[in-house]
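Report on one structure; see the data block that follows.
What you see is part of a larger complex, with each chain still in position.
Chain nomenclature is as follows: A and B, assigned in order of appearance, with residue numbering initiated at 1 for each chain independently.
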Amino acid sequence: MLKVGLLGAGRIGQVHAVNIANNARSTLVAVSDVHEEAARKLATQYGAEARSSDEILADPGIDAVLIATSTDTHSTLIEAATAAGKAVLCEKPVDLSLARAQQCLAAVATTGQPVMIGFNRRFDPNFAALKAASLAGEIGKSELLSVTSFDPAPPPVSYIKVSGGLFRDMMIHDFDMANFIMGERPVAVRAVGSAIVDPGIGAAGDVDTAVVTLTYADGRIAVIKNSRRAVYGYDQRVELLGSDGLLQAGNMLENTVVRSTTAGVSAAKPTYFFLERYMTAYAAEWEAFVAALLDGADLPVTLEDGIAALAMAEAATESAKTGQAVPLQG
Amino acid sequence: MLKVGLLGAGRIGQVHAVNIANNARSTLVAVSDVHEEAARKLATQYGAEARSSDEILADPGIDAVLIATSTDTHSTLIEAATAAGKAVLCEKPVDLSLARAQQCLAAVATTGQPVMIGFNRRFDPNFAALKAASLAGEIGKSELLSVTSFDPAPPPVSYIKVSGGLFRDMMIHDFDMANFIMGERPVAVRAVGSAIVDPGIGAAGDVDTAVVTLTYADGRIAVIKNSRRAVYGYDQRVELLGSDGLLQAGNMLENTVVRSTTAGVSAAKPTYFFLERYMTAYAAEWEAFVAALLDGADLPVTLEDGIAALAMAEAATESAKTGQAVPLQG
């Protein structure tokens, strides 16, 4: 039974609390949050205690921590938790600065503690099934990957300003998806982007619509499309062309009802946002973390994976500014 | 090259004229119609002559006639045409009276001429593919058939009064579809029906919504659903459950465009009515008739098939009135 401390009791922390509590091999022992009341409320609901993060890290009875705090604390908390001998599952991104993230990686290496980065989409049953079908050779050799990833609505400009920009904040998930599906890192990144959804985003120096092309040493190509606004809901699709066919993973709909009227044939919208779409994925992610720790399986997403995606985000940010292709270290 | 006379230059006659003209092995030689002007116009378009039906039947240069006249003339024209040594493709139904149709069958038998009944839906690529998949054993032994067949809008009550009723006029197509897919005739018919689309149809002694259950000697079951009104368009679907799976043939849509908005995800409607849906089927039907005559293949739909469907329609009409199951002669 894995004893777990949860750092962060916000929206995403609450999702993790459910999964920690429902998993037959893990228990939620303690919760911390900068808002003590939020920690207390969440802890009570699951029979855990509200404590400070320092107390949690200092408690030898706690085996693992789940870091669901704000991005700027991630690398520091990863370092502190691993130094304290905890296994770590940390929400993405590792850090907004690639250099800082690499420093964190070095620090973790000295502890030997396992650190998994929460790229939840790898655990979505649809994307996982696509990856499994590809690995099983169902479409032969993969050649061309497309990732469509649109948010339902743009965040406030105030958030944009501290987000690190679309490539680090939003497309980082899709960079990891490309790494997950292609099983290899690209050699070059080309990005274009513009602010056509919200001019305020442009004024803040960011883009809200972007296309990135990744090229691979063996000639394969990947394309990622991002938009901050798809009014019909969270649009998350992956498509992989191979020598023997095509694999597509589509959206999940709110329900299966189809209406046929004089106006046409209409179905439900995609589930609204990541909490609806990826609820199953978060549970599977936690199960994979527990299994890695208790069964000695490999971590399915490593700190290195988190840094690789960050490096791609940095390259894309640069490419979108300069208009040049940016090479990557494999 | 098959030389063809077309009897009837109305809406359905015009469809057949196109197919006769476009088929590489048939030529449209002559067209007749009670409205001479209609015959003339259609004939001119395809380089044929407008003549009376008597003249057409008397012309030894004409090999085959396509009968697309009003229902009450079908059996008489079939008899006259076969007596004159013509091969015949006649629109359904053979007659509204089962007794009269059987008389026609006897008359035709003495001539030895081939007569095909125009159950066009057998030639729809979707239903034909379903039948082929079933014959190929893709779902093992068939067990339960469902036929959904809804018209877009009810005809005027004046038409209903001379139509022979829903079972003879509309469901006859679905009876033939059941015979086509099941490859066997049912042993009993149970029907329920009501007039809830248009009370005028009820006042005229007919129904506009009906469900018929067919049972087979080997225990298989079929269900046919009819409605005179599906405001979203012609709804023509077939579904066959077997020991190893399910086959479904669906509607064709006007186009493949899908719109995702805040209102939901919407697609185009089914093609509006039989002319849109079955245009391909009419061409394939004609090609099958030509192939049967010129290549010595079997007729894919016989006069006996037309009579079998009519017998089922008569039994359903009776069952809907009495509330009793009506047995059929295999």
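Going forward, a contact is a pair of C-beta atoms (placed from the backbone, for glycine too) under 8 Å apart; a residue touches a chain by one contact, two chains touch by 3 or more.
Note that this is a predicted model, so its numbers are computed, not measured.
Asks: Could you work out how many identical chains the complete complex has, if 2 are displayed?
Replies: Spelled out: 2 chains shown, and the full complex contains 4 copies.
One rule holds in what follows: only the chains that are shown with their structure count from here on.
Asks: How many angstrom lie between the centres of chain A and chain B, each centre taken as the mean Cα position?
Replies: Once rounded, the distance between the two centres reads 57 Å.
Asks: For a test of understanding, state which residues of chain A touch chain B in their complex under the given definition.
Replies: Contact set of chain A toward chain B: 230-233, 235, 253, 260-270.
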